[in-house]
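With one protein chain removed, the remaining protein chains of the complex are shown where they sit.
Right after this comes subunit A.
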Amino acid sequence: MFSNNGIVILLTLLIAIMASITPMPLSVDAFRPDWVLIVLVYWCLALPNKVNIITAWVMGFILDVLLGSVLGVHACAMALSVYIIVVNFQKIRNFSVWQQALIIGVLSAQYHLVVFWLQRFLSDVVFLPNYLYPVITTIVLWPWVFLLLRRVRRHFRIK
């Protein structure tokens, strides 16, 4: 993972983790996009030999520790979402950016639903529609993250 400037991948993931835990006002917080998921999906599409399900699981685990949820919940959801990308990466690569954004939206919804189901299984949480607000921001954010990370990848010649 660290050969050919692979350390940059790790840096982008770290920044994504920080972005997902920085304190925000309550009204904005409901719309916080899934930074870690977006960045992971990009690297999985671009370099599936470097970033894989295990990476996604470890990132999910760190999120679990940071968010204080039951260990393994976010890890499991993250791994499931990234699995779909890893299996279909050659197809998804050929889609246009907006089509990709819709797919990422579905993935993000699946991620939040898996987290919700696991939490529901462990404690008596009830479903509120605003648990799915991040899907909207994630869809809007994908093209920009895609362009930015592609630039980063070409600049540092990460292979």
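In this section, contacts are C-beta pairs under 8 Å (C-beta built on N, C-alpha and C of every residue); 3 or more make two chains touch, one makes a residue touch a chain; residues count from 1.
In this text, contacts and distances are computed from a predicted model.
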| item | value |
| --- | --- |
| Identity of the absent chain, which is to be given by its UniProt protein name, from "Cell shape-determining protein MreC", "Phosphate transport system permease protein PstA", "Putative solute:sodium symporter small subunit" or "Iron ABC transporter" | "Cell shape-determining protein MreC" |
| Contact with the hidden chain (one of A:L10, A:M24, A:V97 or A:I136) | A:M24 |
| Identified contact with the non-displayed chain, of A:V86, A:L113 or A:V152 | A:V86 |
| Of A:I9, A:I38 or A:V73, the residue in touch with the unshown chain | A:V73 |
| Residues in subunit A touching the chain absent from view | 14, 17-18, 20-24, 26, 29-30, 32, 49, 52-54, 57, 61-62, 65-73, 75-76, 79-80, 83, 86-87, 115-116, 118-119, 122-126, 128, 130-131, 159 |
